[in-house]
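With one protein chain held back, the other chains of the complex are shown just where they sit.
Presenting chain A:
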């Protein structure tokens, strides 16, 4: 309320007539430059740390590909071919130089360009994480609101219990039980993998992979049989991830909402006789949205990193399993490439949530 009656915001333009305001373009350019420089440093730090960690773990990538039978000469030749005989700092320099030129190198393990591997695995993760987050938000926010409006009630207790289970039950156990029940016994959903075997073969040759996301590609191709098969396969892992993020989102929503409901403007609204639904979902929710966006963005980013165990159980060829496998065999180009994508996701989501703040909070628009 204070905002409306406070002094008018002071801008340089209003202050003095002879003050020359920097042009909008100038401000924008300076801001963008700042953002870009900080981005560059973030990436550099991220890569450097990953690079060093990968080099200190006692896994010899050459031994892991050549195996036990390789001769010393073959090992030495492979080491030279991969550039591993150079000093570490030089290796890092070479990597950076190539990365800046859009070349993330070639996977030591599979010999495929890392860029094309990521183009293969990331869409699968993106599809799964997006659906998972959607489920998490659609269930988590109402559950949190419900719990906040009736603290201590049975509804609150149930939400708390569900949240606690989501936090504490091992995801591989939940996944396996889910598979056993919904796929094994009830036959409601498709099994592990992104499609049934028959559709899998058809998809490879009959559908153009515009995005790599099966739901979108099949929809674009008008292959609704394949689309519905893909839905039946993604729904269980997505619900599982959705449940995990719901647990987090509902707890956070509850605490944000309880905080808002104690504010004076809510009392005022109630006193004015506004219907409770409107008070909660319009007045309070508007303010809850701001911190909630951060929570949702973080949980989305977390899922985009890849849910290794979920991917393993559901035979889902996603980014998490990709990075983990690569790390275990010392396949550095793949690990670094994956890290860049994850880093980019975090940064991208941060920018999106900044944008959303502006949408929901007028204060952030200036």
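As a working rule, contacts are C-beta pairs under 8 Å (C-beta built on N, C-alpha and C of every residue); 3 or more make two chains touch, one makes a residue touch a chain; residues count from 1.
Here is the rule we use: contacts and distances are computed from a predicted model.
Considering only "histidine kinase", "ABC transporter substrate-binding protein", "Oligopeptide transport system permease protein" or "Cell shape-determining protein MreC", the record for the omitted chain gives "ABC transporter substrate-binding protein", by its UniProt protein name. Across the entire complex, the residue among A:99, A:143 or A:189 in touch with the chain not shown is A:189.
From the options A:38, A:80, A:204 or A:267, the residue with contact to the chain not on display is A:204. Counting over the whole complex, chain A has residues 58-60, 63-72, 74, 77, 107, 109-112, 117, 120, 131, 134-135, 138, 176, 179-180, 183-184, 187-193, 196-201, 204, 225, 228-229, 231-232, 234-236, 239, 282, 286, 312-315, 317, 321-322, 325, 329-330, 359-360 touching the chain that is not drawn.
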